[in-house]
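One structure below.
All protein chains but one are shown in place.
By letter and in written order, the chains are A, B and C; residue numbering begins at 1 in each of them.
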Amino acid sequence: MAEETRANEISTELGPAQEPAFKIIGTRPVRPDGLDKVTGRAVYGIDMRLPGLLYGKVLRSPHAHARIRSIDTCRARALPGVKAVVTAADLPTIAGDPAHLDDASFALYCQRANILAIDKVLYHGHAVAAVAATSLQVAEEAVRLIEVDYEVLPPVLDVVQAMREEAPVLLPSLRTDELGQKSERPNNIASHVRMQRGDPQQAFREAAVVVDREFRTSTVHQGYLEPQTATGLWNSDGQITIWTSTQGIHNQRQQIAGILAMPATRIKMVPMEVGGAFGGKIRVYLEPLAALLSRQSGYRPVKLVMTYAEVLQATGPTSGSYIRVKIGANAAGCITAAEATLAYDAGALPGSPVLDGAGILLSPYKIENFQIDAYDVVVNKPQTGAYRAPGSANANFAAESVIDEVCEKLGMDPIEFRLRNAVQQGDRRIDGTVCGRVGLVETLLAIREHPHYQTPLTGKYRGRGVASAFWFNWGGRSSVTAAVNPDGGVSLVIGAADLSGSRVALAMVLAETLGIHLQAVKPVLGDSDAVGYCDQTSGSRTAFSSGLAVYEVGQKLIQEMAARLGEYWGVPPAEVVFQDGIFAAGAERMTFAQAAAQVTGQCPIVAAISVHPQVVSPAFATHVADVEVDPETGKVTILRYTAAQDVGRALHRSNVEGQMQGGVAQGVGWALYEGYVYSAEGRLLNCNLLDYRMPTALDLPMIDAVVVEVPNPDHPLGVRGAGEIPIVPVPAAIANAIHDALGSRLGMLPMSPARILEAIGVGQPTQPEVG
Amino acid sequence: MQSFRYVRVRSIGEAVPLLAEQACVLSGGTDLLVQLREGRRHATLVVDVKFIPELTELYYDPATGLHLGAAVPCYRINNDPEVAHLYPGLLDATTLVGGIQIQGRATVGGNLCNASPAADSIPALIVHGATCEIAGPAGRRRLPVEAFCAGPGQTVLGKGELLIELRLPPPAAHFGAAYLRFTPRSDMDIAVAGAAAAVQLDQAGTIIRSARVALGAVAPVPLLVSEAGAALAGQLPSAEAIEAAARLAEAAARPIDDVRGTAAQRKHLALVLTRRALQAAIARAQVNTLGRANGHV
Amino acid sequence: MCDETILVHAQINGEEVAFACRPAQTLLDVLRGELGLTGVKEACGNGNCGACNVIMNGVLVNSCLVLGAEAEGCTITTIEGIGGPEGLHPLQQKFLEHAALQCGICTPGVLVAAKALLDYNPHPSEQQVRRWLAGNLCRCTGYDKIVRAVLDAADTIALSVAPVAEVSSNG
Partner (left out) sequence: MIERMAVVWIPAQLREMAGGKEQVEVPGDTVWQLVGQLEARYPGLERRLCENGQLRAGLTVCVDGCFSSLGLRQRVAENSEVHFLPAISGG
C-alpha cells in the first residue's frame, strides 16, 4: 500500500458493543393489528362506507400543457344524480398578479393549482374539475359531459431541454432562486444550489485517476397498491371530517387548511389503514375536493378513489434526472476530488428532491475538495413527490458507478477502496457538519465477511456489484399519549401513521420500559383531535422519533405511579424504586399490575409526551448483488442479493428485515424495469401496472438482510432510522454487477433489456425515454 | 364501465342472431372487460358463450386431433395430459399467458379473437397447423389459423359469426413444437417478441421432413414465416440450418417501436427466439416417439 | 338511464347468497359493494396485481375481470372465507409469525392465491411458490417473507394431516 495513505484506523473486529439485556426489544412478536389484515377485516381508506355517501370523479387534462379558455359544466350539472361540480373557481383565490407572486403566495398558488388547474393545465392528468353524484357510474358519465376549451401549448418533458433558453416557460412567476437572489427573467429553473469546499480543480490535476461520466434516469413511481382516496364531510356547522389513507394526519390537516383558507382546528383527519405509501401519501390530492364537493352537495359525505391510471398520471412520482459525476483519486486509493451536477425534473411545480440527491451522493466518503451543483427544473409532468430517501437512489447510482470505475482503474477491491475512504466519527461530512458515531465501516466489514462475498462467483455473463450509501434520516415532531388501566394494561395512542408495523414496534418500547408483557400494551392510532401534533411518517423517523416519545412517556408513567405509591406507602416518592417491572420502597413491593390497580383507584394515570429530537444520526448501508445477463436478449436475472445496514438498535427484528427487503425490491424495479414513458405530445403511455412493470415474486431471489447494530449514542435505546436507506444503493449495486458481467457500463435507468443489448452492440442507440 | 346488457346463451343457434347488432362475445373476459372499462371497445350487448357445449369441449381424437373449444380456459389445457404429451408448443403458450389468475379465465379462442399482434397462443396454434371452425348466419366455414387475424385487434369474422373450435391435427412420431417469448419481467408481461416453431422429423428422427415458424409482436398480425419452414425441409437439424431459418425469420419481422420495446430489439429477438424455439422443438421431436411423454413433464 | 339489473345466485364463503347487479358491474364491485366483503381489494382494476383474487369453482381468478352476472351458480371463496370459526388457517397464522405483510393491502389476495396453490400442490418448491404468486404484486415486502411463510404453512398442513380440502384445479 502506498506510504502516504491517510491514517484511517479501522476497527476490523466486528463485535457488537456490549449489549444491554432487553427482553422484548429485538425480538419478533406477532403484531396486534396483524389479525385484521390477514382476515380481510382491516378497513383501508378505499373501504370507507357511510350512509348517504356520494361518489366523486375527477376530470383530468388530456394535454400536457394548455391554457384553459373556458369550462362549461352545465350539461354535467343537469345530469340526474349529479349533486355537485367544482373547478378552480371554487377554490379561494390568491391576491396579486400571478406573474409576480412573492414566495409564500407562490407556494400557496402551487398547492391550489395542483388540486385543480388554475388558468393552465401543466401535465397529462392534471385535475380540471370534479363531480359528486349518487353513484360512481353517474359521476363518470357527468365528467364526460364537462366541456373544456383548451389552447394547447408546446410541452417540455426532458429536464435538460427545459433548462434551455428557448424552452417554453411553464410558470410566468417562476424566477431562478440562487439562495435568496432571484433571476430577472421567468424560466423553468426554479432554483440552483451549490455546495463547495477546498479546490477541486487543483486536486483533479494532482489525481492519479479521474473518471467523469454522465447519467440519465427516468421518472419512477412509489407503486403503493392502494390508490389515493379520500372521503370528506363538510358539515352544516362548518366542521370538516376527512377519512383518508395518509402518512401524516396533522401535516395533511395543515395543507387542507391552507388550500381552503380556513383554520386547521375546523378539520378532523381520521387515519384509515394505509395500503402502502413510501412518501407518495404526504401531499393532499383528493382531500380538498372531497370537502368542496361535500359542501356543494348539501353537506353530504363524498368519497373519491383514484383509478391506477390516475395514480400514475397525477400523483407524485420522483424526478427523472440528469447527473454528471467526476471523481479523482490518488494512487493509494484515496478520493482527493469530486464534482457533481444534478438536474432533477420537479414535474410541473417546483420542489424536486435534488438537494437530497446532492447531499447524499458523495456523503459516504471523506472528500476535502468538491463542488456540487443542484438544479430544480419544472417540466410538463406531474409534480414530484417524495419517494423513499427522495432523489437518492438515482444520485447514488451515478456516484457509485463512477467509484466502481475508479476502483477498476486502480485495480482495488471495491470494499477495500470504500473502507479506505469511509466517513467515520469526527470526520467532516460533505454538508460541513462533524460526523457522529455511525456504522458505514461496520456495514462494509459485514459484507466483506459475509458468505456471499466470500464465495467466488463463477460462470459466463455473471457479475458481482457492490455499492454503499448514506441517507440523512429525519427527526421531526412526535406525540403519544398513554393511559394505565386498572388491570395493569396500558393503552398507547400514537400520532404517527403506521405504514408497515410501527404500532407493534412502539408497543414493544413501552412494554420494555414498563417491564410488562407486550400483550398488555394496546397501540392504537389517534385521529388529529385525539393526539398531539405529529409530523408525517417519513424520513425513516417513526421508530427513532416516536420511539423516543414512547420511551419518555413510559418514564413519565413510572414517575407518576411512583409518586402515588409514595403517598400510599407513606414514603417520599424518591425512595420508590422501579426495576424490572417491580415498584419497591423498603420492604414494600408491588408489580406494575398491582400498582396499577391501586393507584388508578386514587386517580387515573395518563401521560402525554411530545418530542422534537434535534440531533439526527444518518443511516449507512452496503449492498452486494450477483446477476446473470442473457447476452442475446439483454435480460438480467438476480442470482443473489445481500444487504447490510446499520440500524443502531433493531426494535422489531422482522420489521427491520422487511424494510430492507422491501427497499431492495423497489430498488430492483427502479434499476431494471420501471420508468415513465411519454409520447412527444406529453401523454403518459404506460399508466397501468401491465406496462409500468414492478418486480413480481418471480423476479427476485430471497434477499439476505444483515442487520448491523452500532447503537446511536443520541437515542436512549440506540435507535437509528432504517426505512429509507435500503433503496438507495440498489440501482448502483446492480449496475456494477452488470458491468462485471458484460464489461460495459450503463448510464441510464432503467437498465432495460433494449439498453443492455445496445450497450453490447446490438441495435441502434435508444434515446432516453422522454419520461 | 359504460353500461350494456348481458345474456348467457346455451347454443350456437341462440348466439349467432344476437351477434348481428353491436354485440361482443364474452368467454374468458380478461381482455374484453379491460377494453370495455377503458373505452377501447363499445358494446350494447355482451353475449356469454361459456355455456355452449361445443365451445367448452376439450378432447383428443387420434384421427381428427385435438378439439379445443373456443371457450376452454387455459388452466384446463394446462392440466390436460393429452395436450402436454402431444401439443407442447400450445402448452408453452397457455402456461405463459398473464399469470395463474389470468390462466384461470383466459381462453385460447378469446386470445385468438382479440387478435393482438403479441398474443401468446396464436404463434403456437399456427405452428401446430390449427384450423378455426366458424359458425355464422351463412352456416359453417373453416380456415387455417394463420389467416384468422386481419390486423391489430381485427379478425376475418363477419357480422354474426362465432368461433366455435380450434382443431390441431394429430402429430406423428418425431414431431416437436415449442413457443418462447421475451418479457423483461419473468411473468405478467405482454410479449416484447414471441416465436413458435414446430418440426416434423422423418421416421428415423434424423432429417427434418417439414417445419413451421411463426412470430409474435413483430408485425400487425402473428406471422407465419413460411420461407423459414421451407428452408428447413429436407435438412439435417444442424446449427447452420437453424441459423439460416432464424435469419429468414428476422428478415420477415417488421416490428414497431412502442412502450414495450424498440423495433431494433424486436428484430434481434426474432432471430434469437426463433433459433431457440427451433432448438427446443427439434430436441422434443428427437425424443418424441409417440410412446413417451414429450415436453412438459 | 339506469340499465336493468340481474338477480344472481351464488354460494359465497359457504353461504347461499342472492344479489342484484348491473350487467356491467364486476364481481369485485359486487363483493365489495352489495355484499360488503371489503377484504377483497381493488388496486389496479385490470388484472395486473392480484389484490382482488377469489377462488371461483376451485379456480384462482381476478374478481375484477369477472362480471357479477357470470357468478350465477358459482361457488366463491374470498379472504373472509379462509380460516373459520375454529381459528386462523395455517397460512394466516404463518403470515403473522413471519411478518409476511407490512401494509397488508395485498395480503388478502396473496392468502387466497396461496390457499389455491396449496390445494393444488401441497408441497410446492420455492420456485413454484414464486411462479404461482407472480400474479400478486406486493410493494412492501420484497416477497422474501411471503414465500417463506407459504413454504412453512405447507409443512405445517402436511404435518397436521389437514382435512382433505376440495382440490382446486388451476393449471
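Note that in this section contacts are C-beta pairs under 8 Å (C-beta built on N, C-alpha and C of every residue); 3 or more make two chains touch, one makes a residue touch a chain.
Keep in mind that this is a model prediction, so the values were computed, not measured.
Student: Which chains here would be touched by the one that got left out?
Tutor: Taking every chain of the complex into account, the missing one touches A.
Student: Thinking of the whole complex, not just what is shown, which of A:231, A:245, A:394 or A:473 touches the missing chain?
Tutor: Of the candidates A:231, A:245, A:394 or A:473, A:473 is in touch with the missing chain.
Student: Touch as defined at the start, partner being the missing chain; which of A:56, A:501, A:539 or A:701 qualifies?
Tutor: The one listed residue touching the chain not shown is A:539.
Student: In the full complex, which of A:40, A:56, A:155 or A:279 touches the chain missing from this view?
Tutor: If we include the chain that is not displayed, A:279 is the one touching it.
Student: Hey, which chain A residues sit against the chain that's not shown?
Tutor: Against the left-out chain, chain A lists 103-104, 107, 178-181, 193-197, 222, 278-280, 282, 318, 353, 355-356, 359, 371, 385-390, 431-434, 436, 471-476, 535-536, 538-541, 612, 614-616, 724.
Here is the rule we use: only the chains that are shown with their structure count from here on.
Student: Can you tell me, using the touch rule above, whether these chains form a line, ring, star, complete graph or other shape?
Tutor: Topology of the interface graph: complete, with all chain pairs in contact.
Student: Return the distance between the CA-based centres of chain B and chain C, expressed in whole Å.
Tutor: 29
Student: Could you state the distance in Å from the CA-based centre of chain A to that of chain B?
Tutor: 44
Student: Would you kindly tell me how far, in whole Å, the mean C-alpha position of chain C lies from that of chain A?
Tutor: Going by mean C-alpha positions, chain A sits 30 Å from chain C.
Student: Touching two or more other chains, which residues of chain B qualify?
Tutor: In chain B, 1, 3, 99, 186-188 touch at least two other chains.
Student: For chain C, what residues touch not just one other chain but two or more?
Tutor: 22, 24, 45-46, 48, 131, 134-135
Student: In their complex, what parts of chain C are in touch with chain A?
Tutor: 22, 24, 32, 36-46, 48-49, 51, 78-80, 83, 88, 92, 95-99, 101-108, 111, 126, 129-131, 133-148
Student: Residues of chain B touching chain A in their complex?
Tutor: Per the touch definition, chain B meets chain A at residues 1, 3, 99, 182, 184-190, 192, 258-262, 264-265, 267-269, 272.
Student: In their shared complex, at which residues does chain C touch chain B?
Tutor: 1, 3-4, 6, 22-26, 45-48, 50, 53, 56, 59-62, 64-67, 69-70, 72, 113, 116, 131-132, 134-135, 169-171
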